[in-house]
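A protein chain is absent from this complex, but the other protein chains hold their places.
Then we have chain A:
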Amino acid sequence: MPALWHSTFFLVIVLLAISRPSLASQAGNDDLQMGTEHRTYKGTENGTTNLITTLPIVTWNWQEIQFPYLVALWILVSWLCKLMLQLNPSLTSVIPESGLLICIGWVLGGIIYWADKVQTFRLQPFIFFYYLLPQIVLDSGYSMPNKLFFSNLGSILVYAVIGTCWNAATLGLALWGCWLGGAIGGIDIGLLQLLLFGSLIAAVDPVAVIAVFEEVHVNEVLYILVFGESLLNDGVTVVLFNVFNAFVSLGGAKINAVEIIKGIISFLVVAFGGSLVGVIFGLLISLLTRCTKNIQIIEPGFVFVLGYLCYLTAEMLSLSSILSCTFYGVCCQKYINANMDERSVSTVRYVMKVFANGSETIIFVFLGITAIDPSIWVWNTAFIFLTLLFIFVFRFIGVFFLTWILNQFRLVPLEFIDQVVMGYGGLRGAVAYGLVVSLDEKKYKEKNMMISTTLLVVYFTVMLQGITMKALVNWLKVKRAAQTERTLAEKIQNRTFDHILVAIEDISGQIGHNYMRDKWNNFEERWLYWLLMTPSARKSCDHIFNIFHKLNLKDAMSYVKEGERRGSLAFIRKETKIDVDFYKKFGANFSEMMPYIMTENMGSDHVPVSSILWDSMPSVCLDMHEQDLKMRESEDVNAHHLLQQHLYKGKKQHRHRYSRKHLEVNKDKNEVQEIFQRTMMSRLESFKSAKIGVTPPKKITNHLKKDQPQKMPNGKSTDNSKSHAYGDEDGEFSEGDSASGCEAADGSFPMRACRGAGIVNPAFNAEMDPMPPMQQIPPWLAATEVDSSAVVPSQRAQLRLPLTPSVRSSPRGHD
């Protein structure tokens, strides 16, 4: 709470500071309430334009700096408001953040008004439409769940087009009826103006919907329907707005069938044209990212610049800019995510979120501020009340009616409860306000009344409906979003299901959804991937593979965190070195690519290592993608197996074993060799019963070089050993050693291959007596491992044999 008061105080001071200079800038405004200090500076400023008598040490450059300064200051203030809100989490759980921001906006507006006696800051339409809205739409498009979006596209379009038209028409007509009936009073308004008003207030607003639904996690189908509708209805809104605006200018008399037909055509042109612009720009950026491998540092910038250009191009051609930006994001996301380096992808994602969130905050704060301006308020109770009533009622009627029709065609019908939430979630927001403020006063005598009504509608929907949304969702027991992450198994099953459904559709002779999706996928794979994606990205873009990859990464990160968390154990210092070494080793694999990792990892501090690890993790993956071209594909496998064998299993069961394991992993080649030798010695003792000889280390590594990658994931071996006691770990260690030995020597090979060597050195077997257990390859292993070397199964076989306990329990000398 003290922090809250401090920040409030600070904000007030800042605001006062803003309002004074802004006033100073208004020429001819000699408000005597300004501080004298300020006066003298102004005097100096004026003096400098004439003649300076002495060298000024510092000058007050407010005039030059004013505009960017104010902009920056306002952005800061808006974001500070957001910060203030977060200090009090109990409040934000009741009232949605957007509502609270509006309230703060009122407070700020009040302060400014009190200081200036006039509202100097308001949300100008052009600022809103050109500087604040594009980022939000861009972010929505980019993070749109494509599959969900397209599978529900039919429903979304129905709601967006027909629903919005219905809302606009009914609202306009109802208000007109009331006006004719005299309920609204004798205002200078006509049918067309009311229809225009209806069209601009009918549209569900994407900003508001995001703001509210973000905090209420409803199930994904419901979310995509409301959200998709809010985005796509812009096409309709723009058309309706422009058409009615033009009609008002033309005058009622000139409207005939031709004009109406033109209106309909204009809708088609605007909507499809806007989408086409978006798609074209999406293709452009995909092609561009294909070539930007060498300038990865600016890669993310292109996404934003092209996105903004896309928005502006659509605006220039008077097409629907929101639609274009949305489709830009929707089209490009898959390809740029595949083409760009992982760090660039993260950058794009985060920066988009920063911009979008920032814009949203600023929009809501300013929505609040602009309200505190008596000059715009024309309070017409009946109008306001009727508008609110009609919006509500007609929205529900529209939703229910359309859903009833849609449910005849949908595969999974929408439930009644979902429909209620959909109807209730029709929030209006800043887009409506922007449109209404951009009306021409001369044509619309009642502009102020419309502005006031719009503002009130926006406040009502955002705050009241926002507050009650969560309660409603809970009360109605709406199905919520699934919280868990996808497992690999689920992913695979989903893929299987897709194939099954396509097949069944083929068999039963129906052309259904899945058939079309399958056709699209095939088309995409054949042509688009080739055109839009880099060769390396093409190979690794499979979905299941990506999930697998991401899961491995996640495990790697948690492994690191886990390792760091172990503060109190004796080998903590070694452990950090281990982490360093492990990743450095990792880095050693791809050392030509990432020399910087090695230098950075020199530090033995705990903290830098972890941050480096965070950085280096993606770099590892980066290399895995890039090096497809340079090194063998087995590198990928290498990395994956490395991660898998070390991380995935262990995370669940024996965490301590991991760290112990990596104790032995070393950076120094010689050290590695030495440890390897020691391990082999100790193994020799225990292996004596198995009659395996040991060749000098260097020979081993030579032979290991020849080894082909093992195909066995060593997760299996850890599987079996887990049931043993601590002594087990030693088994793991030596594997680790040998692994390091190999790697240092070879520089390109999987720890797995070396691992094999650790237990049963394949090299020896070639020269020495073969191990008896080697013969006993479990049949099911042999069946699958058709192309692996003979040694590989034997390692596994050896582990599984009853002999292993004796191996494991022997005393270890090297530890």
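Everything below uses one rule, namely that contacts are C-beta pairs under 8 Å (C-beta built on N, C-alpha and C of every residue); 3 or more make two chains touch, one makes a residue touch a chain; residues count from 1.
Methods note: contacts and distances are computed from a predicted model.
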Which of "Non-structural maintenance of chromosomes element 4", "TP53-regulated inhibitor of apoptosis 1", "AP-4 complex subunit epsilon" or "Calcineurin B homologous protein 2-like" matches, in UniProt, the chain that is not displayed: "Calcineurin B homologous protein 2-like"
Residue in contact with the excluded chain [from A:K117, A:K262, A:K443 or A:H499]: A:H499
Sole residue of A:V58, A:A257 or A:V412 that reaches the chain not shown, by the stated touch rule: A:V412
Absent-chain contact - pick from A:L488, A:L531 or A:L684: A:L488
Residues in chain A touching the chain absent from view: 409, 411-412, 482, 484, 487-490, 492-510, 512-515, 518, 522, 539-542, 544-545, 548, 551, 633-634, 636-637, 640-641, 644, 648-649, 709, 711-713, 715-716, 719, 780, 783-784, 787
